[in-house]
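Here's the structure we're looking at; comments come further down.
All protein chains but one are shown at their positions in the complex.
Right, subunit A next:
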Amino acid sequence: MFDGLWRYRGFILSMIKNEFRAKFVRSKLGGLWMILNPLSQVAIYALVLSNVLSAKLPGISNRYAYAVYLMAGLLSWTLFSEIVGRFLNLFVDQGNLMKKVSFPRITLPIVVVGSCLINNILLFFSILFALVVLNFDIGLNVFWILPLTLLVVTFSLGIGMLCAVINVFVRDVAQVIPVLLQIWFWLTPIVYPVNIIPKKYHDVMAMNPVAPLVGAYQDVIVHGKSVDIESLLPVLMLSITLVIFSFYIFRRASSEMVDVL
């Protein structure tokens, strides 16, 4: 499986490149949209939410604190939900290709991860740009984003791959997961700070594996703190287990999959 990946490295890169090229080739501004999209998203949070809603975050004096809080949470959440969302129909959409051309199927999920990562990196730099413009302190702890991104990708890959394989056999998965993601989003402290939730629910909230990930992003970007490694350990373990399990399922189902597609 993995030597196929190496042999097809050039193909994976060209596939990612083509995806972006195909997306923007017919627009006048072209690749500029890759930056304009995340920038406008960030601008909306910064301007609308901070000025109109003038929401404040306890403990931080900067008036843009809430907007930055939102950006930090969304940075991690978008990466997770984009990967899972795009994985759902990954094999179903590429079914025809998988039936007609013999190539390592493992390249397909890797291409998706790659393109989601690029989107996420651009979003990250847009946020950094906003932080500078908004005169927000950026500490060295921001480099924690690198390992954190890796962790989010691992977690998303595990869940996404599992859903992708199951969805080939039970197509309802692609209908259910987007709804679940919506619910999951609101159950995660992204839009609201965790401390507005009554204490008695905190134990339940802690069961959410995405919460510590989002929390770590917020710590690093909003508070300039380093991450609480202890809180991330369970997610790390879970992610690794999920990835191993889902790749095992993928390998087992690989040949059956083509029959069903």
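As a working rule, contacts are C-beta pairs under 8 Å (C-beta built on N, C-alpha and C of every residue); 3 or more make two chains touch, one makes a residue touch a chain; residues count from 1.
One rule holds in what follows: contacts and distances are computed from a predicted model.
Visitor: The chain dropped from view, which UniProt name applies: "2-oxoglutarate synthase", "2-oxoisovalerate oxidoreductase, beta subunit", "Carbohydrate ABC transporter membrane protein 1, CUT1 family" or "Vitamin B12 import ATP-binding protein BtuD"?
Guide: Missing chain, UniProt protein name: "Vitamin B12 import ATP-binding protein BtuD".
Visitor: For a quick check of understanding: of A:Leu47, A:Leu97, A:Leu150 or A:Leu180, which residue touches the chain that isn't displayed?
Guide: A:Leu97
Visitor: Spell out the interface residues on subunit A facing the chain that's missing from view.
Guide: Counting only subunit A, the missing chain is touched by 7-8, 10-11, 14-15, 18, 21-22, 25-26, 96-103, 255, 258-259.
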